[in-house]
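Please read the structure below before turning to the comments.
A single protein chain has been omitted; all remaining protein chains appear in their positions.
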Amino acid sequence: MANVVEFKNYSMGFRDDDGAVSNLLDGISFSIEEGKALGVVGESGCGKSMTSLSLMRLLPDAAVVQGGEILFEGKDVLKLSDKEMQTIRGDRLSMIFQEPMTALNPVITIGSQIGECLVLHHPELSKEEVRSRVIDALDSVGISNPERRLDQYPHEFSGGMRQRVMIAMAIINHPALLIADEPTTALDVTIQAQILDIMKRLKGESGSLLMITHNLGIVAEVCEEVVVMYAGRAIERGTLAAIFDNPMHPYTRGLMASIPTMHSDKGPLPTIPGTVPTVYDFKPGCRFADRCPHCKDICTREAPQYRWVGDDHIVACWLYEGEGDGNA
Amino acid sequence: MTRYVLRRLGRGLLTIFVSVTLVFFIVRAMPSDPVSLMISPQMSKAAQEQLMHTYGLDQPLLTQYVLYMKELLIGNMGISFAKRIPVTELIASRLPYTLVLLAVVMLIVCAIGIPLGVYAATHKGKLADRIISVLVTVGISIFIPFMAFLLLYIFAFRLKVLPTGGAYTPPMKEGMAFVADVARHIVLPALALAITNFANAVLYTRNSMIDVMHEDYIRTARAKGADEKRVVHKHALNNALIPTVTVIGMQIGIMVGGATVTETVFSWPGIGRLIYDSVNALDYPTLQGTFLVMAVAVVIMSFIVDLVVARLDPRIKLGD
Partner (left out) sequence: MPDSEALLRVEHLSKFFPVKKHRLFEEQSYVHAVEDVSFSVNAGETLGIVGESGSGKSTLARTILALTPSTSGDVYYQGEKITDFKVGHAEQKRLRSQMQMIFQDPYASLNPKLKIGDAISEPMLANGQASSRAEAEKKTRELLEVVGLRPEVFDRYPHEFSGGQRQRIGIVRALAVNPKLMFCDESVSALDVSVQAQVLNLFNSLKNEFNLTYVFIGHDLSVVRYISDRILVMYLGKVMEITGYDQLFSEKTHPYTQALVSAIPEPSTAPRKNRIILEGDIPSAVNPPKGCRFCQRCFKAMPECSEVEPEMREVEPGHFVRCHLYDPKEANER
């Protein structure tokens, strides 16, 4: 099947006030097939949000692209002009953000904020057509009374309802890829369940999904494929079953084990020692080396290569040197 | 909405009442006596007393106050000590000049100041923005009389392209010729008066625009595929204008009476100049009248500002 998006050895970093550039994302490679949902998981500062913003070309001013390609429907978005990028954004490629409370413009009605996506990409539509399609979109994300709510402003909506509005806005043009960056982190548990339910339902109807989250539970619920990120590197990737049932990277294993679930026993939780590094703490070699229980000499000197460890499972770790099919 | 208007009206009237009362007593506390200025020593004692009586200055202070307020209620602001004509008439003849001057100033502020602020914000950190920022700082800190004299010196005395003062060159012309004449005269006072307000407007617009451009909903707009022009005009500007409108609106209210220095330097026959003359002549009724106009202007402007802000920001409900 064709890939909707493919990251090829993509690297980026930040320029500080003195002009010095520090690297965050280092050689990110993964792809999403048509119709598939991929989850990118990681803790704070691992670069998962920068990955999605790189694809949208919405990086902050201080960001510097350091190499690689990001192919979206066959075109390298890094090489597109601003104008070409604008025709893709909101049409073929759309995004939902974490904070529903601030992601909507407070002085514009819900209806015209959603309608704007249509107006921008389908100027041929009449006012009535736009209105009726906006009503349909609101209806499809479970907002009752869409005809009336259309003319209301964001402050008249609860957090959960605003996130539904964001979803309606993102899917109205039936994008080839929908990016959701921590879409439920700011919401209550029962509201999160509603939103995830909507996203699963829509997944069947529209294109592919890129889910950015720190919550492994959400990945298990919504996604078919997983990329685990740590300190700017995609350290392990594969199908949901491969990653969850047979995690290979010591970080993935540690992360999975340290989450209390509804079925955990009461004994001490397995933990990963130390803290999550920031951009300024990155050292040569494997970035997980100083927290890793299996750290070897080579780990602190050289970054591990991607290595196939199963049909649909890739890991970057020195532990598996000499196993599997070699470098990926 | 009706409740809101009524409550605003009540509060406005109270503000005006307090300001009128304060001005009445402050004016009379000035360490000088208007009678001695009006009365020439040649006048007979009887004539002097007659004059005092005409203006009510022989009454006790409180009686004068009650009388004044009574007359004010029926729209009579008294007779000017200096010009010997009703204050209402005097103010009516001066107010249009101040309003025209204000209109020009506001046109400069809104039509150039706000767009310039937006331009600086969208080019933050670039050369243009830095130049604008420096000029704005100079504009805010400049001493207005100095600016006024500098303009006079350059354009009226050196280059001789613009008149030195007044609102028109006598004799008064008719129709379009009069308008053209006033337009020539208004340039310098308008420039002098605009400079600080203009700088303030640029600064406020720029800063609130920069804040707004970092909001999440701006990123949402970009994610929809809106181009920069649309992001700035449709999504950022309305939000950024909310604080700017408040500041500009209140400035207008104050300027109705506050252009005293500029109007005096350029002999512009408006309310500000009238205040200056009335202070010199200890013309109590006129002074009180001008301050009343100022109070009314401030009240009206704050009402208008509230309406505009409520229009820009749907989160604000009038009546709360």
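Chains here go by letter, A and B, matching the order in which they are written, and residues are numbered from 1 within each.
Rule of thumb we're sticking to: a residue touches a chain if its C-beta (ideal position, glycine included) is under 8 Å from a C-beta of that chain, and two chains touch if they have at least 3 such contacts.
These figures come from a predicted structure and were not determined experimentally.
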Left-out chain, listing which of the shown chains it touches: A
From A:Gly207, A:Gly254, A:Gly285 or A:Pro304, residue that would touch the chain that is not displayed: A:Gly254
Candidate in contact with the missing chain, chosen from A:Val21, A:Val64 or A:Ala241: A:Ala241
Omitted-chain contact residue, chosen from A:Asn9, A:Asn145 or A:Thr271: A:Thr271
Interface residues of subunit A (partner: the chain not displayed): 43-44, 158, 160-161, 188-194, 196-197, 214-221, 240-241, 244-245, 254-256, 258-262, 264, 266, 268-273, 275-276
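The definition used in the following text is that only the chains that are shown with their structure count from here on.
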Subunit A and subunit B: spacing of chain centres that average the CA atoms, whole Å: 55
Residues of subunit B touching subunit A in the complex: 215-217, 219-228, 230, 234-235, 238-239, 312-315
Partner subunit B, residues of subunit A touching it in the complex: 56, 58, 82-83, 86-91, 94-95, 97, 99, 102-108, 116-117, 120-121, 153, 155, 166, 169
